[in-house]
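What you see is the complex with one protein chain gone and the rest in place.
Read from first to last, the chains carry the letters A and B; within each, the first residue is number 1.
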Amino acid sequence: MTARRVAPRRPPLPVLIPAAIGVALMTVPFVGLLSRTPWGELGSLLADPFVAAALRLSVVTSLAATAISLLIGVPMAWLLARARFRGRALLRGIILLPMVLPPVVGGAALLFALGRRGLVGQWLDRQLGILLPFSTWGVIVAATFIAVPFLVITVEAGLRSADLRFEEAAATLGASPLTVLRRVTLPMAWPSIAAGAVLAWARALGEFGATITFAGNLEGRTQTMPLAVFQALESDRDAAIAISLVMVAVSLAVLVALRDRWFRVG
Amino acid sequence: MIRAAVWPVALTLVPALVVACGGGDLGGEDGADTVLVLAAASLTDAFTDLAAAFESANDGVTVELAFGGSSTLAAQIVEGAPAAVFASASSAEMEQVVEAGLADDPSTFATNRLEIVTTPGRRVTVSGLGDFAREELLVGLCAEAVPCGALARRALDAAGVVPSIDTNEPDVRALLAKVAAGELDLGIVYHSDVVAAGDGVVGIEIPANHNVIATYPIVTLGAASDRVAARAFVDFVLSADGGEILQRHGFGAP
Partner (left out) sequence: MSLSADIGLRRGSLGLDAVLTAGDGEVVALLGPNGAGKTSLLRAIAGLDPIERGMVRVGDRVMDDPAAGVFVPVEERPIGLMFQEYLLFPHLSAVDNIAFGLRCRGMGRRAAAATAMAWLDRFGLASVATDHPRSLSGGQAQRVALARALAPQPLVLLLDEPLAALDVGTRRQVRAELVAQLGEFSGAGVLVTHDPVEAMALADRIVILEDGSVVQEGTAAEIRRHPRSDYVARLVGINLLRGRGRHLHVLLPNGAEVHLAEEAPSGEVFAVVRPQSVAIHRHRPEGTPRNVWRLTVVHVEGEAERIRVELDGSLSLVAEVTPSAVADLHLSPGSEVWASFKATDVTVYPV
């Protein structure tokens, strides 16, 4: 076959055509959304109490979920990256399960564990009077459950690729293992921790299945933006589009700001 | 260069052609003998039995069922879902579809009344609509956009009760499931749902002066690829045999 030399800059056709179709598939839905947007009333729509309540709840719960994810996720990532113990692969699998399972399954599992008749939930209810389902804290728990694996996997990759010799250097200077962790390991892992937190936050913001199954759906208490969109799609189409637009804009901004840092880790 | 492009183009076009030629009917047998029925969630058990009965009486016809909140289904039909029959839990959703020009002349095939449900073995005692105002109980209703939710709110209004709602579930079956699991204390569903749940829930009658009767309309849709089979199914639902099946599941006569 005669190979005709093309200018090296142009991507080869066998790559370009499927890629172009893929790009079309990925962008058309958003174009559809933009085409149905009632641009004129967008301002008043976003000011509507229904929309405002959902927005506020989403922001508060997603930030809380991110904070908790950091608190429990970084230690878990450290354990998976550094500690050596039997069953580590299994533990990693369990921790990362919510990333792979349908969120509704996650929500159902949470109900079986923390619901009023749940394994732990019934004890929480009877002894401490704490009821997580149908409460804002339930939303936070559901969002954390779904989002924490994203943080763990990012931070674990960052810790694994860290140069252990710096920790040795710190030890020779007199740093105890805890000091090494605090003043060398974690500061040096900061980029992956930040990336993991941002991803977890974005995931928590968009969580639907686990939230509606575990925490329920009530304006002002548990109705986050995704749930509000779902409800508004039937009754107030324009409000649904307005909220959807906000979510798309925020998520897009996050992904663009992260650039390729997500993919560079690990 | 063109030769090199043939493979990827072919690979992408072949499935597209298959879908186009198949008329969007990837799942079942050939389109002519399949009837896709979209029905309200509260009709789940009744319509499963109706479909089975219809199929055994009519060789070669398959009835495909899809259940959901009536408003969700109506929206899907308006956006072009290729359904043959639509059975709604209220006339409002049916009007939506009729106004969109996708169907005409719906008939009422059943009625349903509302009923309070609570979990068996509850420590607290509940007796009626008045309990829906109690803050300490976990109360669930269907979302207002869903017929069950709208009607429940009318009933509570008629009784002069301001409910302290803890969640608005997307459809009646989701609400029922949570009450049966004990995650919610109280809910308002249809009598047919209470029948379907059997021992799973405890039903409490709503007095007639507060209760609201839901009427269930059914219609064949213009998008039906085979109007004969669709019409036949609707006729079956409206027939005495169909009515018997419906009443067995707790629905009232039309």
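Everything below uses one rule, namely that a contact is a pair of C-beta atoms (placed from the backbone, for glycine too) under 8 Å apart; a residue touches a chain by one contact, two chains touch by 3 or more.
Keep in mind that what you see is a predicted model, and the values were worked out from it rather than measured.
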Chains in view touching the one left out: A
Per the touch definition above, residue among A:117, A:183 or A:237 touching the missing chain: A:183
Hidden-chain contact residue, picked from the options A:84, A:165 or A:259: A:165
Chain not shown, touching residues in subunit A: 165-166, 168-177, 179, 183-184, 187-188, 190
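We take it that only the chains that are shown with their structure count from here on.
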CA centroid of subunit A to CA centroid of subunit B, Å: 33
For the subunit B and subunit A complex, residues of the former touching the latter: 1, 4-5, 7-9, 11-12, 69, 71-72, 74-75, 138, 140, 143-146, 165-170, 181-184
Sites on subunit A touched by subunit B in the complex: 4, 6, 12-14, 17-18, 21, 111, 115-117, 131, 133-134, 212, 216-219, 221-223, 230-231, 233-235
